[in-house]
Each structure stands twice: as structure tokens, then as C-alpha cells.
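Excluded from the complex is one protein chain; the other protein chains are retained at their positions.
This part shows chain A:
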Amino acid sequence: MTAALILLAYAALLGLIGPRLMDRFRWDTASPRLAITTWFALAVSFTSALVLAGAAIVLPARGHSGAAAGLVHDCVAALHELHGATGGSIVAVIAAALIWAVPIGVLVAAVSVARSTAAERSRLRRALANAPRDPHLGAAVVSSARPAAYCIPGKGGLIAVTSGALALLDRSELAAVLAHERAHLAGRHHLLIALAQTGKRAFGALPLFARLPERIGHLVELAADDAAARSSTRSTLARSLLSVAAAQAPAEALSAAGGDTVARIERLLDASPGRGRTGIGTILGGHAAVAAPVLILAVPILTAVSFACCQV
């Protein structure tokens, strides 16, 4: 029971103040990929802590062999013995919910995200079916005065640029934009966002998951910026971001939430060429920072295993 309580407390800690800890270390600007890994480590660690807590509740009742139904019966009987008739039933329900409802909830959320994504994606592909493809750019050209560039993942991915963007950007700026979009596709960034949406759908009430899709969305933009800056230069990419952004019509509805374009441009202009900023990530040294997600993942598993061995 102690192990279960520790694991639940750990999950609550991650779910409630995990994001605040992440915001304190401003390593997202220095290393977006490490930040993405750490966010998902937090999410996976939270989920496995819940499931392991359920397992830790029924663990003392183990030691019976036989059919699954008999096992459940024995298990409930043992819990009754441990916690009294009412208490035992409540604990049994909690354990079952943790062991079964958590994974099933995540699975249901994943299926619903996958379905809505597939429907939306085919709608976009149908709309783009008639757009002429430019073989040199490797992109579909949408005739629209508003400068914009998009990528639609899946089936090898499709990059689209508007004629407005072609008119606005010079050759090197356009190359930087296309490199950014190709980085999204090569990095399978849509899968990361789909995972974050799954987490939000399953546990959206908790601070850890409430804004996860937006956070991951921002981080994949930074990662794609870094990739594009490697084949181009940071200042070229910053210039193309700046010109495309300045040509947009402002969206009043968004003023509260705000976009991240300014932050991206300032990050590209600030950073010395080729080097990340000296954030906590670089101060601690890359290796130490990489250990963070591994540690986060290991905590619930180690807790459960150590208690299982000591048999509290």
C-alpha cells in the first residue's frame, strides 16, 4: 500500500507542478528536441506511475495460482482481509481503475485523435488536389495573394506554398522556408503533436496535459527552425519569417493567446550563428541534461520494483 501511495503522490506531483518546473528551466530555446523528450518523459512517467500504483495495491494479494476469474476473486478477498469489507471494495475498485481504465482511456483518446486527424487530412488533400505541383520546389503552389507555407503530413507528406509567398521571398529565403517544412515532415512532427493531443484528451484536466499540444507545437517549430538554419543561415530564415509574418492580416481573436512568431524570430536573431544560447542545458552540459528524461522515466519503475522486492 505504501508503494501505491508514493506512486500516486509522485503522479500528482508531476501532473500538477511538472509544467511549472519545466518552465523554470528555460532549456526549450537551447534545445527544443531535449525539451520535447523531457515533456513526453513526464507524460509517460505520470501514466506508468498510475498503472504501477494500481499494481502495487493488488501486489500483496498475490501468490495465488489458477484461472483469471479465481485470481480476481482471491485478490478481492485478500483486499477485504487487509482493508475491511467496505475499504477493501473501494481499494479494489481504485486498483482496477488504475490498472485498466488508465491504459484503456489513453487508447480511446489515441483512436479518436487518429480518426479526426485522418478525416481532416483527407479534406485538405482533396482541396489541394488541383493545385499545380512545382517539381523544383517540391511543393504544391496555391494561388493566393496571402504569403503562407504549410505542410500536410502523411503519405510521404505534401508541402504547399502560396503564390503570394513566391512573390514575396527571394530564392534563399524560399529555400529556408521549404527546409523548415521538410524538417517537419522528416522529423514526423505531426506524430508528436498527435501524441500530445492524445495526452490532453485523456488527462486534459491536469496542468501537465492541459496545454501539451500547444507546447509541443511550439517546440517542433523551434526544432524545424534549427534544422532549416543548418542548411540555410539563421538570419535568412529570420528574414523570411519576418517578411511572411509582417504580411499577415492580424487575427483579433488571437490577441489573448498570442502566437509564437515573434519569439521564434528573436531567438533566430539573438543566437550566435550555429551555436545555441547558453541556457541551463549547455551549462549543465548536454550529457547531464539528457539524463533528465531518463531519470523521470525511471522513478516510478524503480519505486515499484524496490517495493515489490522488499514486500511492504
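Worth pointing out:
In this text, a residue touches a chain if its C-beta (ideal position, glycine included) is under 8 Å from a C-beta of that chain, and two chains touch if they have at least 3 such contacts; residues count from 1.
Just so it is clear, contacts and distances are computed from a predicted model.
Set against the options "BlaI/MecI/CopY family transcriptional regulator", "Sugar ABC transporter permease", "Monovalent cation/H+ antiporter subunit D" or "Peptidoglycan-associated lipoprotein", the UniProt name belonging to the omitted chain is "BlaI/MecI/CopY family transcriptional regulator".
Contact with the undisplayed chain is limited, among A:Ala85, A:Val262 or A:Leu295, to A:Val262.
Contact with the chain that does not appear here is found for just one residue of A:Arg33, A:Arg146 or A:Arg211, A:Arg146. Within the whole complex, the absent chain has one touching residue among A:Leu8, A:Ala175 or A:Val220, and that is A:Val220.
Hidden from this view is one chain, which touches chain A at 113, 117, 120-121, 123-124, 127-128, 130-131, 142-144, 146, 148-153, 160, 162, 177, 180-181, 184, 189-191, 193-194, 197, 213-214, 217-218, 220-221, 224, 239, 241-242, 244-246, 248-252, 254-255, 257-262, 265-266, 269.
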